[in-house]
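For this view, one protein chain was removed and the others were kept in their places.
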Amino acid sequence: MIAGNPWLDAFLRLLVVATGIPLAVIVLNYLERKVIGRVQNRLGPMRVGPYGTLQAIADTIKLLTKEDVRPATADRWVFELAPYVVVVPTVVALVALPVTDDLWVRNLGLALFFILAVSTLSIVGFLMAGWGSDNKYAILGAMRSAAQLISYEIPLVMAAVAVAMVAHTDVGRGSLNLVEIVEGQGRVPYIAWQPLAFFIFTVAAVAELYRQPFDIPVAESEVVGGPLVEYSGIRWAMFMMAEYVNLVLLSILASLVFLGGWNWPLGNEVGPALQVPLVLLKTFLFILFFFWVRAALPRLRIDQLMAYSWQVLLPLAFYQIVVNGLALVYGWPDPILGLLSGGGMVVAVYLTYRAVRRPVRRPLAAAQRMGV
Amino acid sequence: MLGVIRSLVTAIGVAARRPVTIQYPTQKKELPQRSRGFPVLLWDFQNDEPFCTGCQVCARYCPTDCMTVTMKDNPKYAEGKSPRKKIVDRFYIDYGRCMRCNICVEVCNFDAIVMDNTWRSVEMSRYDRQDLVMDLEALLAASKSGRLKNPFRTPMGMAHSGWRPKEEREKEAVAASEEG
Partner (left out) sequence: MALQQEHELETIDLHINVGPQHPATHGVFRMILTVDGEKVVDCDPVIGYMHRGAEKLSENCDYRQAIGYQDRTEYLAQFNAEWTYCLAVEKLLGLQVPERAEYIRVILGELNRVASHLMFMGAFGTDVGFFGTPFMYAFREREVIQDFFEAVTGERMMYNYFRPGGVAWDVPDDFEEHCRYVIDHVRRGVEELDALMTDNEVFLARCRGLSPVTPEEAINWGFSGPMLRACGIKHDLRRAEPYSIYDRFDFEIPTGTQGDVYDRYLVRMEEMRQSLRIVEQALRQMPKQGPVMAEGLKRTIRVPPGEVYSRTESPRGEYGVYLVSKGGDKPWRLKIRSAAFCNLSALKNLVVGNYVADAIIILGSIDIVLCEVDR
């Protein structure tokens, strides 16, 4: 990038991010419909443009030209500002996200912390959307979505912190700088030593993105649309944009932190011409995984979802942190860490298995149930 | 966890197969011979007139009362060119009311009405409901133009049950008793 004038430099880097976002949203929207279509044994969009490639543009035009409907009793400012409060934090979080060791907008010392903290602010946006809509379904949905997002943010952050604790750097262990985390994965990616953190991160990411199996706040067949039910046209499009940007954010984050980013397996010396496609490929694998999971799993109920987070994911995240701490203090080599973490994964799988094969609650007497 | 993995593997297995979509309207699936579109009248190419004589049996048996039929003296019979004494004068079917039940085809005495089994009879969208009321010209168009190649005309209903008019039954009884 041009390193002359710092203002020009910053402007050009931001320009890349700003143009990348709509492009990513359009491409991902089309890709999601095609991939889910293939999983369901059908073609996706095919009519608009060759093989349906212009479908996202047609959808954008439709959304832009829709009438701006606002409920008369809606709280005006809260209702109208909510989409912005959802979109802006995710875009701001992209500022600290590096794609190679030279391609970033800002190489923050605490990039990981910054990204996770800023993207949490979208929760407020969903609450504003639900409250400002003045609609029973919207309020129900907003409460559920706030509960879900908060309770899955914690395991997400814990898993990321666990990896950040034991990241190899030039001066020892532990770093929040994403570039350093990636550079420490030259020989082995962190997924090998921390499979439990990877599992927790992935599951929590699916919940953060409102995708099956955790999409009860925006469930269409129940509370129709949840907090987004009163939004139409471009405002709804902004929520969708936020979802896709968040998807890209979390996928790149996962590929940097767990899969070795641009470093593994090609190493740091290879130029950006090979490193950028490598990062994009890993990101793409994650995105495909999220689409795949969305197509194949039903959704959990809100209390099951919360129970899973607080009773399964959080204790295991704590376990991972404790194990990492012990490894740091006693200087255990990485394979031992990997082994203990793998043991944690087995426990996670077993707990999931047990949670759904609970013995059945015997039915209450009919009269008691009817409240007579 | 294993069940979830089984679901995911099944989903991926399906994704690897060819999609089953037929892209209508550029591709259309082949309609079977018995496919029931809307009823149309058949044209008798030998005598150059419709088979239909306007006897109103189909109109009487229609569950939705969608047909209006009138009959007139056949001018061709007077000239000796056709064996039909009467011929249909006016015939209206309201495709908007027709429920394609096939009863008119079953009861027709002259095998003059069939269900149109081509795609044009399925693609019957119109902008105005009045355009769905078909008159005699429109009903004969399918058969006259040759578009209706292979309509379904198997003996059905009453003919299937072995019922025959009284004279024929008496004739058969006489023939059977003569043999035996």
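So that you can tell them apart, the chains are marked A and B in the order they are listed, and the count of residues begins at 1 in each.
By definition in this document, a residue touches a chain if its C-beta (ideal position, glycine included) is under 8 Å from a C-beta of that chain, and two chains touch if they have at least 3 such contacts.
Only a predicted model underlies this, so the values are computations on that prediction, with no experimental measurement involved.
S.K.: Sort through A:Met46, A:Ala74 or A:Ala296 and give me the one touching the missing partner chain.
M.R.: Among A:Met46, A:Ala74 or A:Ala296, only A:Ala296 touches the chain that is not shown.
S.K.: Which one, B:Cys101, B:Met124 or B:Ala138, makes contact with the chain that was left out?
M.R.: In the full complex, the listed residue that touches the missing chain is B:Cys101.
S.K.: On chain B, what residues meet the omitted chain?
M.R.: 1-4, 6-7, 9-11, 14, 20, 31-36, 61-63, 99-103, 106-107, 115, 117, 152, 154-158, 160-163
S.K.: Please output the residues of chain A touching the missing chain, sorted low to high.
M.R.: Contacting residues on chain A, toward the hidden partner: 36, 39-42, 136-137, 140, 212-213, 215-216, 219-224, 294-304, 352-353, 355-358, 360-364, 366, 369-371.
In this section, only the chains that are shown with their structure count from here on.
S.K.: Okay, in this complex, where on chain A does chain B touch?
M.R.: 35, 37-43, 46, 292-293, 295-297, 349, 352-353
S.K.: Looking at the complex, which residues from chain B come into contact with chain A?
M.R.: So the residues of chain B in touch with chain A come to 1-2, 4, 7-8, 10-12, 14-15, 17, 19-21, 23.
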